[in-house]
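Only one structure is covered here, and it is reproduced in the block below.
The complex is shown incomplete by one protein chain, all other protein chains being positioned as in the whole.
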Amino acid sequence: MTASPITDRLDDPAASRESGRQKIDWAREHMPILDALREEFEAEQPLAGERLGMAMHVEATTAVLTETLAAGGAEIAITGCNPLSTHDDVSAALDANDSITSYAERGVDDDEYYDAIEAVIDHEPTITVDDGMDMVAAIHEDHPDLIDSIKGGCEETTTGVHRLRAMDDDGALDYPVFAVNDTPMKHLFDNVHGTGESSLAAIAMTTNLSWAGKTVVVAGYGFCGRGVAKKAAGQNAKVVVTEVDPRRALEAHMEGYEVLPMDEAAAVGDVFITTTGNRDVITRDHFESMQDGVLLANAGHFDIEIDLDALSELAESDREVRPGVREYALSDGRRLNVLAEGRLVNLAAPVALGHPVEVMDQSFGVQAVSVRELTEASYEPGVHDVPDELDREVAEIKLDAEGIDLDELTGAQTEYMGSWDHGT
Amino acid sequence: MTASPITDRLDDPAASRESGRQKIDWAREHMPILDALREEFEAEQPLAGERLGMAMHVEATTAVLTETLAAGGAEIAITGCNPLSTHDDVSAALDANDSITSYAERGVDDDEYYDAIEAVIDHEPTITVDDGMDMVAAIHEDHPDLIDSIKGGCEETTTGVHRLRAMDDDGALDYPVFAVNDTPMKHLFDNVHGTGESSLAAIAMTTNLSWAGKTVVVAGYGFCGRGVAKKAAGQNAKVVVTEVDPRRALEAHMEGYEVLPMDEAAAVGDVFITTTGNRDVITRDHFESMQDGVLLANAGHFDIEIDLDALSELAESDREVRPGVREYALSDGRRLNVLAEGRLVNLAAPVALGHPVEVMDQSFGVQAVSVRELTEASYEPGVHDVPDELDREVAEIKLDAEGIDLDELTGAQTEYMGSWDHGT
Amino acid sequence: MTASPITDRLDDPAASRESGRQKIDWAREHMPILDALREEFEAEQPLAGERLGMAMHVEATTAVLTETLAAGGAEIAITGCNPLSTHDDVSAALDANDSITSYAERGVDDDEYYDAIEAVIDHEPTITVDDGMDMVAAIHEDHPDLIDSIKGGCEETTTGVHRLRAMDDDGALDYPVFAVNDTPMKHLFDNVHGTGESSLAAIAMTTNLSWAGKTVVVAGYGFCGRGVAKKAAGQNAKVVVTEVDPRRALEAHMEGYEVLPMDEAAAVGDVFITTTGNRDVITRDHFESMQDGVLLANAGHFDIEIDLDALSELAESDREVRPGVREYALSDGRRLNVLAEGRLVNLAAPVALGHPVEVMDQSFGVQAVSVRELTEASYEPGVHDVPDELDREVAEIKLDAEGIDLDELTGAQTEYMGSWDHGT
Partner (left out) sequence: MTASPITDRLDDPAASRESGRQKIDWAREHMPILDALREEFEAEQPLAGERLGMAMHVEATTAVLTETLAAGGAEIAITGCNPLSTHDDVSAALDANDSITSYAERGVDDDEYYDAIEAVIDHEPTITVDDGMDMVAAIHEDHPDLIDSIKGGCEETTTGVHRLRAMDDDGALDYPVFAVNDTPMKHLFDNVHGTGESSLAAIAMTTNLSWAGKTVVVAGYGFCGRGVAKKAAGQNAKVVVTEVDPRRALEAHMEGYEVLPMDEAAAVGDVFITTTGNRDVITRDHFESMQDGVLLANAGHFDIEIDLDALSELAESDREVRPGVREYALSDGRRLNVLAEGRLVNLAAPVALGHPVEVMDQSFGVQAVSVRELTEASYEPGVHDVPDELDREVAEIKLDAEGIDLDELTGAQTEYMGSWDHGT
């Protein structure tokens, strides 16, 4: 069965559209990069004739990207990439655009989720835009016939790129995909500042608890993890980092954080935030040594980092004690509080708004120019880095919008940097 | 006309009570100081026979204080101290307690607000507990006959204490009031960490904007201001401080912040947060030089720091662009966004939850022992510092709950600190 | 026996004077407050006819203060307040001033140290300026006859003020002394920024070791301790705080530091820095649990915080392994490294330069106006706070020099701050 567009499924689509439009307008006001690109895209129609299939967190900033791409001439079908991250009103506002069909709906079950992806694929996309590679995976598994007509894809997340590279290593990736996540403009800002700030704000506003004096255990010290750690320390928390990689562990240690294996961290943490992109990071053994009242939240892509099955088994009962907080009561009286069902806390918590608008502007600026690039050049199947000049173009647009001036290399300086025959 | 209790005014008081109870329970779990004091109060009934009149932000943590005081034997009447800070469900849950009558209701108009204060005073309190001195003021102005039977009061805020001292200087304060705000346990934690964290989280979750790279202008570098500044810098904002006091200005400068007069800060800020406790901090001249899209928020007690009348006059139109954000459109196209109508952003924004639970535990721990003190000793009319040993008692309860051990002075050390006759 | 001036004891006083003069000139260039005051003092001669007896760390910034006071018309005799903190060349340069006699010499023994204090007292001072109250103590103990002609004194340090208050409490302080240390301009800057930065820089340059990743145990969380803690954290150290006071401990905890009793901190620290002003802070039990290779440094006034007698007893041998580092070898192979013989590390380490020039400018600005105040008004015997307007005057001079502008309260604002009868 194929999903129908969101508009068909809403009680009052007009009200939803208006609410969604207001959210999109607010976002757009704070997204100068996409604003500049939209102007260019409207004038030059680089995407004319393309069909885009997108699976993204459908909230306001994604909508600004989607409309920017539509302004460039594309026909777009979009759905969510996480059942809890869709804003129905934003979805409805997008669906009202003649060039856009949105299937994204909050709270769908697994079948409905994949039906919606199928619905997008039915539009026979020539370019895919993914946040977690569900679209790429579904096309490769179930619609290999479409691959010939696909110019390429863009992947937004660390996790998605990781899985795509694994697929590529297996010789199983049959069209080119840009690793948007790996660009400096994405992971240096979105992962560090975006994930960091929005995860902490979502946790604070879900729990009404304070950071000062808390011991915050950050699992993983990749870009997301260091963002969470930095921002938590900036709110006067004590940060403990867990890692599997020796150099990242050493970086965390030299930054001044305590580095512990999770077996030891479990007993000292007040708040646990997973950012590894891997499964089973916090497991039964850890639950057993935790203090009463701890908070457990996930800032990684999938809801597999905290082993909720094991926690359910261990607990005598569980109940929602606040919107977005499920309390698991253990037999010895301890209570462990899981936020947002272990899903991405900055998107799935009831109060959550996703990444801050400005960091999405940077990530989505790279998305927009990467999509444009797929129409202008031809790439081999496989995972590709976004060409550096595109990333640099986005940085320049942003600096221009912020009114920040750089120094320019003089001729003598450029020559110096290119030479090797001068001494001390 | 006198207000009626909240229960009489709700459509479904039972549902409200349940929702409120859940909020109170969550708070109580994270308020170990009040928990320890409640145990003591239940056993010793220090407030037996007292009638408490309270005007506070009626949300979950205040409710834990109120119930702690009730557990000590007091009869309590309570109302709000700000029309937008009441949680009706919490108010309903309190009102369900046999020893507590709650008149607090969100969104009342000025008349209703003062009617509710009158209703509390009708209970003929023997002790008042204020957050902004409205209760003290109303009693002195309109019910001087009650003063003889009042043992004393407690005042929670910087602003309230400031006004009480002014009143005391005028010889117009006729009963003793503890300056709870001035205790180390209050202003070092509540003002710095509480106001700082909760204001920033409220602004982030109201706007979905990022702190990284933003220029945040903090008006006032008292305890609230330095909390806001510290936490904003901790989220990678550039902080600009405005001050009227030379030593505070110098402290901000030496901390690494830029110090500017508001006339200059107005033109460079992205976000403005007022914390002065004074009126007219951001005025027409400042609005005229601000950049398009700025955010204006207040973290001071009253809604007088940002001159909204002047802004209304200056603007061509205004509208709510998001819940809690009013956009003022100027004739030259610039848009200035005011959060929470210029009221305390960490309480009055739609998503706001007030101060974090743990910092309120500290402030309200001092409140509780101060109320107890008023029943145990007699004070002269006027503003009094909370006796230092009470503040210290609260700190010790907290450290005990956190499992933090101190060193203890040896006899030789105590003697050394008390001596003056030893040399280099 | 009475000491003779430094000039009489140097091999090449002319060379010393030149070297000292260069140091003083450098300091003066970066001391805008004293520069402004010197101009005023030269014009108005407020100290004409006074004899000043000073016991201070005789290095470049003290010299600028001393010359400023001399410019105001005073005759001055000065000696050191710590046998290891004197710069002989600076002492010589001061002694060359017709109005100044300097007895300060580096490395004198205890007898010579007290002889020099006697020599200063022989000048029959009318005003004393102390850094550790040795001058006040010597006069009270051995020269009570001089007290009648003494207008008052100024005390620079936390420790000295503490001892003076103890003396005052005993009814044993017979002339007025300003607690210069207690002024905001002193302890907010000198103690926090001055002690913090200079202690860390001295330790780094004495050992060539890094802060990143180190566990730094800071004993005491007063103003010096929080300066050391803040600056160490700012160099990416993990900070552990030990305290005896519950509120200070809680402040440190809420700042994000770990708070431990010294018994536990001893086993985890890499670097220990004492700032308590008390004796026996690190003792035999602590040495026994420390790791191999730790650094032990003191940033408190006296060399009594680390129990070196106990360490000597415990150690099999000790030797200087670098200038300023004495290694104590324990029988189990562990090596504990004591810096600067446990004296003030930012003054007594061989490379140490004392507090940074600019923070001394602020402290000494307060000294200068306090000395001026003693000639203009009469105070009762006992410890006195420096009048607030003097401290404020110094802040204003500094802001003026930095080109920092403040906001000014409007009439309406001043009225508002003085009023109490307006509502919400």
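Brief remarks follow.
For reference, chains read A, B and C in written order, and residue numbers begin at 1 within each chain.
The definition used in the following text is that a residue touches a chain if its C-beta (ideal position, glycine included) is under 8 Å from a C-beta of that chain, and two chains touch if they have at least 3 such contacts.
Because the structure is a prediction, the values reported are computed rather than measured.
Only one of the listed residues, A:Thr66, A:Asn208 or A:Thr242, touches the absent chain: A:Thr242. Contact with the omitted chain, checked across C:Ala137, C:Val357 or C:Val386, is made by C:Val357.
Annotation: of C:Ser4, C:Asn97, C:Asn236 or C:Ser289, C:Asn236 touches the absent chain (contact as defined above). Summary of contacts with the chain left out: across C:Asp25, C:Asp142 or C:Asp285, the touching residue is C:Asp25.
Contact between chain A and the absent chain runs through residues 81-83, 110, 113-114, 132-134, 137, 141, 162-164, 166-167, 170, 172, 184-185, 188-189, 193, 242-247, 249-251, 253-254, 259-262, 264, 277-280, 302-304, 391-392, 395-396, 398-399, 402, 404-410, 412-413, 416-421, 423-424. Looking at chain C, the residues touching the absent chain are 22-23, 25-27, 29-30, 60, 189, 193-194, 197-198, 200-202, 204-205, 207-213, 230-231, 233-236, 293, 321-322, 325, 335, 351, 353-354, 356-359, 402.
As for the chain not pictured, it touches chain B at residues 212-213, 233, 236-238, 253-258.
We adopt the following convention: only the chains that are shown with their structure count from here on.
Interface residue usage between chain A and chain B, two copies of one sequence, is largely shared: over half of the residue numbers at the contact are used by both copies. Chain A and chain C have centres, each the mean of its CA atoms, that are 53 Å apart.
Centre to centre, using the average C-alpha position, chain B and chain C are separated by 38 Å. Chain A and chain B have Cα centroids lying 36 Å from one another.
Chain contacts: chain B has residues 189, 193, 402 touching two or more partner chains.
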